[in-house]
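Of the protein chains in this complex, one is absent; all others appear in place.
And now, chain A:
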Amino acid sequence: MPPAETSSSTATRARPFRDGLLTLQPLRLLGSRCTACDCAVFPARTFCPACRAATVDPVELSPVGRVHSFTVVRQAPPDVEVPYTLAWIDLPTDRVRLMAQVVGVPPEEVTLDMPVELEPAPFGVDDTGSELVGFRFRTSAGVSS
């Protein structure tokens, strides 16, 4: 379920940090799906990397995934706050793997194959003061829904 950051009061002034990457109402990642071989990818591309067909359709990807691998980043360039948990997230429904940060449990409690759900992540503000919204995943194990 969507956390508090997507309340309607902020949603009116919020927009994705990159066009075409995600929708906010509801929160979904935007990929592309090949009309020939059905392969889905994220982010969306104009071609199918699996079969090289040039005909793809936009697709909203499943918000439910699992941790395929992860790390706790303890050192990063000076402008990046550490620590944070970075993971390869598999979306089994769409057979898509993508990189994202994971929140919801302490880093030492993240495990391989842990279930996670998509949620918005604050990404600063743009020149006009609109909130920019990115994405991350929250561990769904043990969270009531």
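Here is the rule we go by: contacts are C-beta pairs under 8 Å (C-beta built on N, C-alpha and C of every residue); 3 or more make two chains touch, one makes a residue touch a chain; residues count from 1.
In the analysis below, contacts and distances are computed from a predicted model.
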- Item | Listed names "propanoyl-CoA C-acyltransferase", "Permease", "TIGR03943 family protein" or "Carboxypeptidase regulatory-like domain-containing protein", matching UniProt entry of the absent chain | "propanoyl-CoA C-acyltransferase"
- Note on the structure: Per the whole complex, from A:Ala14, A:Ala100, A:Val116 or A:Val133 the residue touching the absent chain is A:Ala100
- Message: Can you say which of A:Thr55, A:Thr71 or A:Ser130 touches the chain missing from this structure?
- Response: A:Thr71
- Task: Would you indicate which residue among A:Asp90, A:Glu117 or A:Glu131 is in contact with the undisplayed chain?
- Result: A:Asp90
- Message: Touching residues of chain A against the unshown chain: what are they?
- Response: 17-18, 21, 39, 41-43, 45, 49-50, 68-78, 80, 84, 86-88, 90, 92, 95-97, 99-101, 107, 112, 123, 134
